[in-house]
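The complex is shown incomplete by one protein chain, all other protein chains being positioned as in the whole.
And now, chain A:
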Amino acid sequence: MNSAVVQLPGLNRDRDMVDALTKISGHAPVTVWQTETEIPDVDLIVIPGGFSYGDYLRCGAIAARMPVMDAIRHKAEQGVKVLGVCNGFQILVEAGLLPGALMRNTSLRFVCKEVLLEVVNADTAFTRSYIAGEVIRSPVAHHDGNYFVDDETLKSMEDNRQIVFRYAAGTNPNGSLSDIAGVINAKGNVLGMMPHPENLIEAAHGGTDGRGIFASALDLVAA
């Protein structure tokens, strides 16, 4: 299964993402620079983490207006899977591909630690190798992961099962509304999450809890 990793100035987790996708799928993903207006035929497009454009204006705000985002929007409309991790999640909400906004952590501190995630919806294209309610480990590293959405939108997201991951067991590191750690679009092919599953995919990382997200998205698990 083919994948692409988007590169923008200031992103710094792109190599981790390329490494994870290569190890899990057996194929190196193509990399796509921000000025590209077309993306090759792939099954999964990943926007990795980092600090695109130095987090100027708002995290992800400038990146979300780059030409590559129109190409990603077009692919997403066609049903191609899109995963945004950390800054990638912030970029997806700024681009309007996912609802809500990611604000400064309530602690005002950058958090870099491991948290526990509850897999709220295990029926998505990204989570079908997990069991609903399963709690997995995942590292987080961010300053602006405090998810916010208005009450009405939150209600419709809950009704549509768009909350995919929640911080479990009091591990919410950022004050995120309703402990939300990851959300999916209504169509079910665009997932954004603050935690970094790509950093927990092999024994050397101390665990493989993150592997299932890529295995699911790359169709490497039984349906």
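Keep this in mind: a contact is a pair of C-beta atoms (placed from the backbone, for glycine too) under 8 Å apart; a residue touches a chain by one contact, two chains touch by 3 or more; residues count from 1.
In this text, contacts and distances are computed from a predicted model.
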Which of "ABC transporter permease", "Quinol oxidase subunit 1", "ABC-2 type transport system ATP-binding protein" or "Phosphoribosylformylglycinamidine synthase subunit PurS" matches, in UniProt, the chain that is not displayed: "Phosphoribosylformylglycinamidine synthase subunit PurS"
Touching residue (missing chain; options A:Ile39, A:Ala61 or A:Val135): A:Ala61
Which of A:Ser25, A:Asn105, A:Asn185 or A:Ser216 contacts the chain that the document leaves out: A:Asn105
Candidate in contact with the missing chain, chosen from A:Asp16, A:Asp55, A:Glu94 or A:Asp179: A:Glu94
Residues from chain A at the interface with the omitted partner, ascending: 57-58, 61, 65, 93-94, 99-101, 103-108, 146, 148-150, 175
